[in-house]
Structure formats: structure tokens, C-alpha cells
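One protein chain is absent from this view; the other protein chains keep their places.
The letters A, B and C name the chains in turn, as written, and every chain counts its residues from 1.
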Amino acid sequence: MNNTVQTAVVGVTGYAGAELARLLLHHPRLKSAPPVFAGRMDARDQARGGVPLAEIHPQLAASNGNGALRLEPFSWELLTQRGVEVLFLATPHEQSREWVPEALERGMRVIDLSGAWRLTEAANRAVYNFDDDGTELAAAVQAQAVYGMPELHRGAIASARLVANPGCYATSVILALKPLVAAGLIDLEHGIVADSKSGVSGAGKAPTAKTHFMYAADNLSAYGVFTHRHTGELLEQIGVKDRQIVFTPHLLPIPRGILSTIYVRFRSAQSAERIADVYRKFFAGSPMVRLYDKTLPQIQYVAHTNYADIGFQLAEDGHRAVVVSCLDNLLKGASSQAVQNLNVIEGWHEAEGLE
Amino acid sequence: MNNTVQTAVVGVTGYAGAELARLLLHHPRLKSAPPVFAGRMDARDQARGGVPLAEIHPQLAASNGNGALRLEPFSWELLTQRGVEVLFLATPHEQSREWVPEALERGMRVIDLSGAWRLTEAANRAVYNFDDDGTELAAAVQAQAVYGMPELHRGAIASARLVANPGCYATSVILALKPLVAAGLIDLEHGIVADSKSGVSGAGKAPTAKTHFMYAADNLSAYGVFTHRHTGELLEQIGVKDRQIVFTPHLLPIPRGILSTIYVRFRSAQSAERIADVYRKFFAGSPMVRLYDKTLPQIQYVAHTNYADIGFQLAEDGHRAVVVSCLDNLLKGASSQAVQNLNVIEGWHEAEGLE
Amino acid sequence: MNNTVQTAVVGVTGYAGAELARLLLHHPRLKSAPPVFAGRMDARDQARGGVPLAEIHPQLAASNGNGALRLEPFSWELLTQRGVEVLFLATPHEQSREWVPEALERGMRVIDLSGAWRLTEAANRAVYNFDDDGTELAAAVQAQAVYGMPELHRGAIASARLVANPGCYATSVILALKPLVAAGLIDLEHGIVADSKSGVSGAGKAPTAKTHFMYAADNLSAYGVFTHRHTGELLEQIGVKDRQIVFTPHLLPIPRGILSTIYVRFRSAQSAERIADVYRKFFAGSPMVRLYDKTLPQIQYVAHTNYADIGFQLAEDGHRAVVVSCLDNLLKGASSQAVQNLNVIEGWHEAEGLE
Partner (left out) sequence: MNNTVQTAVVGVTGYAGAELARLLLHHPRLKSAPPVFAGRMDARDQARGGVPLAEIHPQLAASNGNGALRLEPFSWELLTQRGVEVLFLATPHEQSREWVPEALERGMRVIDLSGAWRLTEAANRAVYNFDDDGTELAAAVQAQAVYGMPELHRGAIASARLVANPGCYATSVILALKPLVAAGLIDLEHGIVADSKSGVSGAGKAPTAKTHFMYAADNLSAYGVFTHRHTGELLEQIGVKDRQIVFTPHLLPIPRGILSTIYVRFRSAQSAERIADVYRKFFAGSPMVRLYDKTLPQIQYVAHTNYADIGFQLAEDGHRAVVVSCLDNLLKGASSQAVQNLNVIEGWHEAEGLE
């Protein structure tokens, strides 16, 4: 176990990248080795040696100290010179697809926040239309990738060279369903409904018709019905077939947070105690998941925190249950899960810097 | 067919009551006979002959004219003197329960916006704990009540003495499901999921912990899981059994609007054309329902309008569908549906004053 | 006085244009002659004879009727064929600058919602950098333009060929200050502060970094300090010099509405009665302005209405006052003021179709 590690972040200008930067800058193990922030930039910014981080994210600036932090022009040489051992990519999936092989080649471990390497089955990857899919290199890289959800794959992550950090919607649905499916409780043939709602930061920083304040505010809209690209993660990680789950995302008029309302039918009548017990056992030793006994979680309990919260209500018949799962899409749904993966890789306490 | 009718509104201080006042004040048939606004008030306001409506709802005041409109101290004599023929009650269900028998006795027709008289089965009414349930009078009044959804009960409403105006959630779910159930398409034994989300006005005007801005804003919460009192309306009007539907309401951080995402499984594979056709036929002649062909409705399309909008997506297998149903909870979910019922009663065009 | 008039609207895809379309479609005088909606469009949409209005603004669609309304490909011939007498331009100022001369040439009256023709002084127009400024044609057109605020220029508007519809911020500040300045009460040398706050629709429909939900929500920001281009309208219409007023706009995290908080010092001590009287006299006969006696207006009183609301508080010393002025930026700040101007031009009641 190392006491610290040299990290780098590419993609710090986006919402998840900004939160990742904030978390890493405050991580107790990284005080002595702050991350390298690198990215593509225009010639003018390159000429001035990069851009002060405080210009990009004023809320990250301390009154004095952090003024020195810079986003530097990306090059592989830069990362090598700085001795980067763990590289975080908060980049679009096309870019992650391209850069990850080189980073691995250069001996870095990679924690990739995009969807580039999350899916093991070609059918599920089809939604991304990767140029290189089917090549030997891509297959070799994919074979090394571990789905970065410590609650499911803690052991594999610890020794992974490439961690594919999960999608935000996927995290909220998988954490809620995996324990019940693993315990064999759910009637899969009956099918599962996952009705998810996400704040606007999930749609990314690019100004579009759908991220316009006038579109999102005072509104709610369903989208991607039967087609959202997080569906593949649900299928592979929960272990269900496409016809066994319907997943519908909605755009909420709030900056951040996901709430998934999940409807299941059990194979036989259950008691609330039994269900609670299944969750408790599954998440024993998982510090970033909080379970609710009598009440249900809601978005304000998790916004700006690194937790995933899970609660449920059981119908009187013991056969039907509604599970509610909440998290902050930028944190447990992206950047704090990435830091959690770093902690697992380095052998530090999984919640270090996250509570 | 009368050219106009004398109406009265009790309960104008609430959100639905304010919208009802606005709609009636602008209704072309009522220009010559503006509604009487009456309510309980303290001695001081009684002494000054009631309260100017503009004091209660500044947005209802015209610069000159409407200054004269007053909320008057309620008494049965007042209504009689003014020759009120149709009485709108936008009052709590306990009060409606108490007042409706007297209003009927006095020969008025009543359009009641509360839940007091919506449910025909005692088991479903149990959730309200009515003091008088089981009495002869209550049974007699209930027997006269017609569920005030013109799209389902146009004929009965036309001659009703008591219209029980539907609940807001119930309207959004019933309109989406009734055509499919009536056509025998849905596999009821498989069950239906109705995941509904409502703006805060649905929670009423009383300041509570849950209507506090700090609770509702930047938040989403599920509530009333397996227990919400609109469930009885769903069962009776759609014609399903309790175990065949799960209905989960959520509190959205917006002032107004409901979106229900409804999951059904068909008894046999369907085409999108077939489903669209079922909806089109069911709502032929229903001017307040708008159907969507290729896209899905969203809350901003219906907020501040009197429409209910319905769209759907069919899975490739033809067996599973997601139906999205939207309306403004204060309008088609309450006050404009009440005006629609008035139009039906008076034999006017159903959409008069509503488009 | 004509009973109706043929109008056309160019620029219906924007927020103000959509509201203008809604108002004109519901205007009692235009029922028999609905406006022509015209705009530039791509070849495909031209080929199908334009775009159904319901595709652009679903909330404008009635369940049956309005399906027929179309946005047609713009041409001068179209307007001529349809006998358009009054042309509304809800277009960017560059386009209004170009099209107004031709429209006037073709004998149409124009109500232009842009900033193209509002300013009589070249120094104030400089902020727009008009290509044609200084040309004879531009000067001739400008000479015909009347600033379209009926409360100030009712008579001139009635006979105007070109009405320059005021800016939204400008309307809120001018209506609050003009009566006091005209009465000679304000110590102009001391200076005026106008601190204005506007909802996001004021920033237009183009998706930009500043209209992104994540920028606007949960935020407030000042912008255009000492430089906002509505300043020229304030100077010309109120009759003050640049150094006598500081105007600061802010971006509010709401869809619509402007509130201006205005700080003045009087030349001599005043009573609240005196101030109220000055406002009452100035706005006698102005149906779209509402005055508040004891309370202050707020945005929710005017959102979705066509009114401008004004109230004030006087300091105990009688010298200092805070005036609060509110309106809906898309309505009295744009489209309903345009309809008000139409009413004045046609000799109809100024509030027709607006209450």
C-alpha cells in the first residue's frame, strides 16, 4: 500500500470533471501530490502554459492557494514527466476509446468515466458505434476492463489496470436490483420496471435545446424509452435479459440528483424484514451505500454527498415491492465512484476522502 | 339550452379555486352573470362585506373593472338570493361532504372538486374516514353522484345533479389506461405500473414541512406508495383490481403539472398503429384530449392549458408499452375539468371557454 | 374603425413570437382573420408547404382545430396575396432593420418587436452597430418610427406606420419613472438606480452557456453593468442623461418575469399620497398598468398576464423612495404590448384580447 499516488485528470471542464477535481484536491492521501490537470486547448492558452483552474471553475478557487492550479496542455510526455500512475478520463466516450490503449501501453492505470469500456457484449456495445469494435486491440483492452462498481466487483477492481466507471442511471438501478436478483427473489419473467429521473447535469455541459433553462425548468419529460444506452449496463451487471426490464429515464428540472423508482414482483411472498436483511448483507462492508428502514430516500438526502441511498416499500401481499434508489449523478454516479475506485486500487479505506 | 347560468364558487382562496375563478370570469357564456364568490371569513372581513378578490389573488385583478369583485361571507341565503343554479365547491372533502346534501336539497346542481363523492365502493372510501358513511342520506347522495370525467361519462354528467370532479392524478392515469383496458388489450393479471409525478400545487396551499420551498426545491420524493387515496378512483374507473395496478406519486419541484409514466403489457402483440387507433376512436369527440403520434408529451406542453396530452412508445416485441400522460393538475386535473362539466351540463360546447 | 384586420407574424419560433401567436389567435377581433405566420425555413419544409404550428409549439395546438395552422415560407408575395395590412416582426434586430423599409414601401404598417428602430439618437444606436446607420433611407424610416408604449405615446401610435415596440427591461423602468420625472419630483442630479432582474426567456431561445439550465438555475448574476443596450431607451424615453441613471440587469432563475427595484431621491419631501396621486393621474386611461397602494407587486402577480404592476415605499424622511415595477417580459415586455399597439392603431379598446 502506497501512502500517496500521482494522478492526472483529463476532462476537468465538464461537470463530473469539476467534481472529480474538487474531490481529489481534498483527498487526504493526495495532499502532497495534487493531480495533474491536462486537456486540449487552443494555441493562445497553450502559449500561456495552460489556464488557471480558477478561471474555469471559480468555485474551486481558494482565496490564495489554489490560484496556482492550472489546466495544462495535454501531452503524453507531460503525464510521463510528472510520473502519473493513475489517469482519470472524464472525456467523451470516443476520446476515451482512443486514449485508453495508449495510456495502458504507457503503464498507467486508467479510471475511465465514459461509456467506452463498460460493456462486455458486442450487442450491447452496438449503441455506441465504436469505430474500432471487433479489432484485436479493442478486444484486448476490453478484456482487461473491470466494471467500476466496488459494491459488486471490489476484488477485481483492486488489481485492475482499466476501471470502467459506471453510468449514473446504471449505478442507481444496479445497486437497487442486484441484491434482490442475486438472492433469487425476483420473478424475472414477470419483468422489472425502472422509472428513473435525473437532474440536468446528467445531460452534459454542451448548450442544446434540451439543456436550455426554458426547456428544462418547470418541466418533466421522458426520453430514450426502450433505447437509452445505459440499458446494456443494466442487463450485464444485474444479469437480466432485455425483455425482462423496462428502463425509462426522465429529465428533472433540478441541477443534480437521480431518483429511480423500481417495481419488482417476488417469486414468493416476502416480509419486509427479509428484504431488508438481503440488502444489509449485500452491502455489509460497503460504506457508500445507505439503507433506509422505514422511510424512503429522496434526492435532497444525497445531493452533494457521495452516497447511494436505497429504501423500499412492500405491498401487503408480500409479492410486489417498490424500491427507491437515489444518488448524486455527478458524485456516486460519476466522480466520487471514481475516487472510490482509486481507494480500492490503492488499498486505502474505500470511503477515504468521501465522507 | 340556457344562454347563461348563475354559478357560485366556494373555496376560491386555494390554488384550484383561483384557477376556477379565472376560467369562469373569462367564460363567454358567463360574461353577463359573473359567479358569486363566497366563503367563510372572520368577523372583521364579514363586517366590511367580504374581501376584494384582488386582495386574495392580485393576478386576477384587472386595472379597473375587476376591483369590484368580492369574496362574500358564505350563507345559504346569499346563494338563494342570487339565484345560484350551479354551485362549485373547491373545498376540503370534509366540508363538501357536509354541504353537498344541503345544496342538493336547495335545488342547486353541484360540481364538487373534492374527493367527497367520487367513490362508489365503501372499501375504497375507507381511506377518507367519512363520519357519515353508511347513513341513508350519504348513500342517497352518493347514488346521485356522477364521476365528472366527460371523456368517460358525458351522458350521465349532462343530467347529473351532483358531479364528483375527478382527482388530478386519477385523471392523468385513467385517461391513459381506460381506452386500452376497454379495448381488452391489456394483460391485467400481469399488472400495470403507474409512476406519477406532480407539481407542488397539488399538495395544497397550507404551509407544511412538505410544501416548504426548501423541501420541494432541487428535490424529488416518492410518497403514498401503495396507499395514495386516488387509488380507489383508478380501480373503479379503469375497472381493475387493487393487485393489478401499482400507483406511485412523486412530488416534483415545479409549481404545476402532472406527468404519469405508465407501463403495460398487452395480451397479444400489437402494432403502434393499432394502439394509436384505439386512442383516436376512444377520444373522438373529446376536445380536451390531445394525442401524440411520434413524440411524447411533456409537462411544459400542458402547463397553463386545459388539455390532457397522451402519447406512447411500443417495445419492438409489441407486448410492452410505455404510455405518457400529462396535464395541468390545477386545470384539466381540477378547475378546467369542472368547467368542462359545466359545459356538458348546460349543453354548451364542451370546450367553450377552455381553448 | 375596422372590425378586423389582416395581420402577419414573422418570428413565431421564438418565445415572444409564440406568445404573440397565442394572443392574436385568441383576439376577439381576429377570429375571422387569423394571422399569417411566415418565416424562413429549409428546402424540405418549404416543399411541404411549411410547418404545422403545433409541431413548433405543441402548447398552441387545440385538439382538433388548430392543427391546420401553419408556419409558411416567407415571401413578400405571400404577404401581399393574403392582404396583410399589419406586419409583426419578432425577428432579430438585424433582420428587422433590413425588412422594415420594404414592408413600409409595400404599404404595410409594421409593429417591430426588435431594437432596430427604437432609438432616435445616433449615440444611443451605436450599441447596435447598424450597417445602414447614417443612410438617407434609414433616417427616413427612423423618422416615421414611434416608440410603442401606449402609456406615453398613445396618440402618435394611433397614426404610426412603424411602431418600435419597447424593450422588456426598458418598459419596466420607464413606466415606473416617467410619471415621477414628468412631474418634476425627482432630483435628477442626484441620480437614479434601477436594479432589474429578468427571467431567462429574456435571453432568447438560442442555447448558450448562459441559457444552460446549469448556469441559470440556483443562481443569480449581474451582467451588462453600465453597458446594457436598453439604456438608450431609458435615456430617451424618461428624459435623463447617462450620468443620471445606473441600470443593472440580472439573470433570474425563473422562466419569465421582470422585477425592477428603482431608487430615487425627491427634490423636496413628498407624502405617499402625493406620489400615489401622480401615478394615478399619469396612468388614468391606461388599462394595462396596475397600481399598488399599500403593498408591492411581485413577479408572480404578473407572470402570464399582460399587466405592468407598480408600487412604491417612501422613506420616513419623504425624500427617498423605492419603486418596484413588475411585468411579464414576454407579454407587457414584448408581445402583449405589441397587441396593445395594434389595438391603438385600429382604434379598438386598448385592452381588447388582453384581459
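Operating definition for what follows: contacts are C-beta pairs under 8 Å (C-beta built on N, C-alpha and C of every residue); 3 or more make two chains touch, one makes a residue touch a chain.
Everything numeric in this text was worked out from a predicted model, so none of it was measured.
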* Asked: Touching the left-out chain: which of C:39, C:257 or C:287?
  -> C:257
* Of the residues B:75, B:135, B:208 or B:227, which one touches the chain left out of the display? -> B:208
* Contact partner of the left-out chain, one of C:123, C:140, C:209 or C:225 -> C:225
* **On chain C, residues whose C-beta touches the chain left out of the figure** => 190-191, 193, 195, 197, 215, 217-223, 225-226, 243, 246, 248, 250, 252-257, 259, 261, 263, 265, 296, 298-300, 303, 313, 315-317, 320, 322, 324
* Structure fact -> Logged for chain B, residues touching the omitted partner chain are 15, 200-201, 205, 207-209, 211-218, 253-255
* Structure fact -> Residues of chain A touching the missing chain are 58-59, 61-65, 218, 283, 286-290, 297, 300-305, 307, 309, 351, 355
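Here is the rule we go by: only the chains that are shown with their structure count from here on.
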* Could you please state the distance in Å, as a whole number, between where the Cα atoms of chain A are centred and where those of chain B are centred? => 41
* Asked: Centre to centre, by mean C-alpha position, how many angstrom separate chain B and chain C?
  -> 36
* Counting only residues that touch at least 2 other chains, which ones in chain A make the list? -> 215, 217-218, 253-255
